[in-house]
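Heads up, the thing below is written out as structure tokens.
The complex appears here minus one protein chain, its other protein chains still in place.
After this line comes chain A, so read on.
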């Protein structure tokens, strides 16, 4: 007796599927690249990279995007060797050890002499394509003298607030955790206990934190050295600036690698090589808002000249992060919960 009404949802279900345009397969050879969503957004590097790569590979480049680098690794763990991609682009150095442990990646075998990243990262499986330093970004209308070191941030006036991200759920959050670890070592818990009073709130991701910051709730936020470049170039505003810390800034290097099960290994390798050419690197600065890891055809736009130059590049080895991350996060959440 309920039969007729059952058809309605079924029809709607089928109708929904019909909304999506079917992709036409024009070229024989296709390279699928797994990456994070913001890379392939309309305004991200994705569309330009696709155009440039397709222009000389005689193939088709398909992007598949997931939320972020961590989600990328999880997707690989879920799919195993059934993953239909050739290249995975968007892991950072903190995830490299875990990614290798899946034994899904193959050595890249390409010439990486063009790569130039702080600390000279080199690896036989992963190739860097961009990098960025974490920084405390502050609102010049609310703060005249920003903290000039991590120590000043930790010990500073607790009524001057900062919004940070949660290391249990986000990459920048993990970045700050490692930053504090790199400077304070075994005294990190005490440092966090002191910083706690200065923390307005801890958000699940970068978007929430930055949203609170730009809405004026807190005068400081944990973000990137390159963040002010966006405001200078896209909004023509000098209001938001990064604070330079005398101990140095923590580094994030983003890498790509080839999957063992790549359907077209040659094409995957060709893409990784292309990644270090100007066709790819020119899109990084003003689309991904990170620093290119290889030469660009022209100097970066002028505002990039005005960004903070880190006094030191801080980066804990990937193996050490993988071994201790859980314990460190526990320590953080213990110190911050009291």
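Simple rule for what comes next: a contact is a pair of C-beta atoms (placed from the backbone, for glycine too) under 8 Å apart; a residue touches a chain by one contact, two chains touch by 3 or more; residues count from 1.
Assume contacts and distances are computed from a predicted model.
Visitor: Assuming one chain is omitted from the figure, identify its UniProt name from "Response regulator", "Amino acid ABC transporter membrane protein 1 (PAAT family)", "Cytochrome bo(3) ubiquinol oxidase subunit 4" or "Thiamine transport system permease protein".
Guide: Matching "Response regulator", "Amino acid ABC transporter membrane protein 1 (PAAT family)", "Cytochrome bo(3) ubiquinol oxidase subunit 4" or "Thiamine transport system permease protein" to the record, the invisible chain is "Thiamine transport system permease protein".
Visitor: Of the listed residues A:51, A:148 or A:169, which contacts the missing chain in the full complex?
Guide: Missing-chain contact among the listed residues: A:169.
Visitor: Which is it among A:40, A:89 or A:183 that touches the chain not included here?
Guide: A:40
Visitor: On chain A, where is the contact patch with the chain that was removed from view?
Guide: Here the touching residues of chain A are 1-6, 8-9, 12-17, 19-20, 37-38, 40-44, 46, 63-67, 70-71, 73-75, 77-79, 82-84, 161, 166, 168-169, 196, 199-208, 210-212, 214-218, 227, 230-231, 234, 289, 325-326, 329-330, 332-333, 336-338.
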